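Only one protein chain is missing from this complex, and each of the others stays in its spot.
Moving on to subunit A:
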């Protein structure tokens, strides 16, 4: 293990040769997700209200305490990092304390690390003499995974140190943040991106990456079987088959089908997610049937996420549908 951490090669004595040239600082490979992360608040796609507010803040050189929330992949982390980079420039590293779910964030950390960091006062001039806002930012990413005790411990710190510290909490579900914290922050909701914005961004990335991707066209990217396969989406005919089998009311066939899904490695959770839309829009079902099925669907989905067995949950759902369709 130690050897693994220290060096990539097991052969002893490779030292002298390779250390002479520090690998000429080759550009590290980065996936497009990282490469095209917005560097600037204005680059952030779609979230126009949030961007407008932040732009004003950056110009004015001051920030409120903030709570950013919204579904994954809407740019919450990117936005705040870009904003603080713009505000602090080179001093970015000193003025930011970023804690995410991969850091220990229990009540002890709030009491010591966060409190200590927030008590340091920040100067209003940079080393080179230019003015810069006299505060630090503490970014608590994925704050919904913090315990309530830890959140409560934050309350007073947020108020007391407001002269020298701004807090920025980021989360997916605002309901998991205790009310005293939400009331101390200005809330920004990040909405899910529209399809056209996604296409625009993909087009832009394709252009930057060179023409080889242009042939196929980004619209193509969003709608092919290959990509469905890659993103784990289950083909529509599976859903149709499932409903059809339930309509026939044959338990053996249902069991066979569920086994088949298991063998082909499709995720039951994914299937249930898609099934909701499928059921709601289905023309062949009446409203009470839809209601019964969706009710069961919600229950099964919850149990599944909570660790229940895939086989049992989907069979249960199937039986419920069979009875509902009778």
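Methods note: a contact is a pair of C-beta atoms (placed from the backbone, for glycine too) under 8 Å apart; a residue touches a chain by one contact, two chains touch by 3 or more; residues count from 1.
Quick note on the criterion: contacts and distances are computed from a predicted model.
Remark: of the listed names "Replication factor C subunit 3", "RAS guanyl-releasing protein 2 isoform X2", "V-type proton ATPase subunit D" or "Dynein light chain roadblock", the one matching the undisplayed chain in UniProt is "Replication factor C subunit 3". From the options A:31, A:60 or A:288, the residue with contact to the chain not on display is A:31.
Not every partner is drawn; the one left out touches subunit A at residues 1, 3-10, 14, 18-19, 23, 26, 28-31, 33-34, 72-73, 100-104, 106, 108, 141-142, 145, 172, 229-232, 249, 251, 255, 262-270, 300, 303-313, 315-316, 319-320, 322-323.
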